[in-house]
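Please read the structure below before turning to the comments.
Missing here: one protein chain of the complex. Every other protein chain is in place.
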Amino acid sequence: MSYRGFEPVIGIEIHVQLSTKTKIFSADATTFDAADNENTSPISVGMPGSLPVVNRKAIEYSIKTGLALGCEIRRKSVFARKNYFYPDSPKGYQISQYDQPICEKGQIVFKVDGVEKVIGITRAHMEEDAGKSNHLGDYTLINYNRAGIPLLEIVSEPDIRTPAEAAEYGRTIHQIVRYLDVCDGNLEEGSLRCDCNVSVRKVGAAQFGTKVELKNINSFRFVEKAIEYEIERQIDAIERGEKIIQETRLWDPDKNRTFSMRTKEDAQDYRYFPDPDLLPVIVSDELVEKIRKDLPELPIARAKRFQTEHGLPESDALVLTTEKPLADFYEATAQESKNYKSSANWIMTELLRELNTTNKKIKDSPIRPEQLGKMIALIDKGTISGKIAKTVFQEMWQSGKEPETIIKEKGLVQVSDPAAIEKIVDEVLAANAQNVEDHKSGKKKNLLGFFVGAVMKASKGQANPDLVNKILLEKLK
Amino acid sequence: MIDKKAIEHIAKLARLSITEEEAHEYSAQLGKALSHFELIAKINTDGIEPLVTPTEIESFWREDVVKQEFTAEEMTANAPAKAGNLFKVPPVV
Partner (left out) sequence: MDLTFASITDIADAVKSKKVSAKEVAEHFQKRIASLDGKLNSFTSKNEQAIKEAENLDARISKGEEVGLLAGVPFGIKEMFCTKGLATTAGSKILENFIPPYDATVVARLKKAGIVVMGKLNQDEFAMGSSNETSFYGAVKNPWNLDCVPGGSSGGSAAAQAARLVAGTLGTDTGGSIRQPASFCGIVGVKPTYGRVSRYGIIAYASSLDQAGPMVSNVKDAALTMEVMSGFDEFDGTTTKKPVPAWSKNLKADVKGMKIGLMKEYMSGGLHPDVQKTVENSVDSLKKMGAEIVEVSVPMTEYAVPVYYLIAASEASSNLARYDGVKYGYRADFKNLSAVDLEEFYGKTRGEGFGKEVKRRIMLGTYCLSSGYYDAYYNKAGQVRRLIMNQYLEAFKKCDVILSPVTTAPAFKVHERISDPLTMYLNDIFTTSTNLAGLPGMSVPFGMSQDGLPIGIQLTASHFEEQKMLDVGYALESASSVKGAKPHVI
């Protein structure tokens, strides 16, 4: 894609907060809603003498994510100190991984406008989050509850070429870490934060332009907008004959623009060196293989399987695999119903609509997948009609009762006895003699629908519609 | 000797306000110490992995179990300035 003869070059760093119960180097809780400095200890406040001890789960989650991103897992990775002074950094350094990160050389695949895109993952490394600063004009207040929450920083290759690709890359990473259950994915709470490196160059140029870093964007829509804005801004500047300055800019969602962070342009010198308080992280082949074995099926593979094995159309497969709990719900439903397409339809229309209107998550659905599956099986068996099923569905949503119970309690069983239906048909025809006449004479066209409706109504919707049709056709000959 | 500009740069990186006099003194002292320490430059260390932890210690990874042993009050009790249980610093933006 070309912008006025320029090509954007984009790389993204995503900080993923790992959803461990404790911090990466201390046993403090990681809850989001804790009171001021409640989730702290001498370690996370950087008290004299305190030492970091690494959290096993943080390492395992990092390996899990690395494997899902197709990365090589370093058998020996090293924590280093990144030295800089800032009040939200309690020790005066951040423990991070530098030249020996735990994950390297991966890639992810996703589609943008139907076209497959492969983006390389340079590395993913573990580090600790900083505290939070609350700026109040005359002073700033510091809370270290967040300090030490484990982050996995996933760094992409500069393979991204459009704002849409960037956003989709972000969504894909988001989807993967949610699938892996290593991150709660809560963008508003900052569980996943994007920094985008954007530069532009003349189409065909071999060298990259000067890159600008867009920091801390917390929605993928904003990623797209911010990059879009930044590309235009950079091209405008170049066309005016200005030079792009290497800087960090922030996205202002209210004004729809990026603005420069006022930084004293001292080249940063982080003085990285291996942290002597932490031994190198030595990972055994056994551990990697164990984690690999336990990896869940990832969205792309799962969507593919839904298409090839379940015969679902691509669009259904993609919708159902957006989130792991949804895909799990679908599979459980289909297993019970033995009807893939019908399960997909019921979930994508009825269930998702109800969840949306009530603002519920799939895990909070009052209908369990087994119940929905049973209901679909009952339709297929002819016990209830599709129409009745909607009533059953509503009742299940309200009461959480089993479909059979609802059908029994409400007497919703479909009537499939031809004699019984014939009786109702006769009554309806008798009550509508004029219409029968008009139909037969051809005076009014196609009154069949009217009669079916009337019979269904007379049967309180319980008559088997196929039989109703068949009997009506015979009687109206 | 390490020149004064380098000393000032290092002091800035280390966030140490130093006086002219101190800068002068450090420039001479650090220069002298470093030129002595440069003795090691002549040692052949090709292919040698730098040593950090000098003894063999089995790695230990903590289990992911919460232990909340301190209150926010205890953690902020030594703060030079605070507001509630938050640390108070100059405006940073």
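The letters A and B name the chains in turn, as written, and every chain counts its residues from 1.
In this text, a residue touches a chain if its C-beta (ideal position, glycine included) is under 8 Å from a C-beta of that chain, and two chains touch if they have at least 3 such contacts.
Just so it is clear, the model here is predicted, and its values are computed rather than measured.
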Among the chains included here, which ones are touched by the excluded chain in the whole complex? A, B
Give the residue, chosen from A:83, A:175 or A:342, that touches the chain omitted from the document. A:83
Which residue of A:29, A:47 or A:476 touches the chain not shown here: A:47
Tell me which stretches of chain A touch the chain missing from the display. 42, 45-54, 81, 83, 85-87, 90-93, 137-139, 142, 269, 271-273, 275-279
In terms of residues, what is the contact footprint of the unshown chain on chain B? 2, 6-7, 10-18, 22, 26, 29-30, 32-34, 36-41, 43, 45, 48-60, 62, 70, 74-81, 87-92
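The definition used in the following text is that only the chains that are shown with their structure count from here on.
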Report the inter-centroid distance (CA atoms only) between chain A and chain B in whole Å. 41
Going by the contact rule at the top, pick out the chain B residues touching chain A in the complex. 12-13, 15, 50, 52-53, 57, 59-72, 75-76, 83-93
Residue ranges of chain A touching chain B (in the complex, touch as defined): 20-22, 27-29, 35-42, 45, 53-59, 85-87, 133-144, 266, 269, 271, 274, 276, 279-282
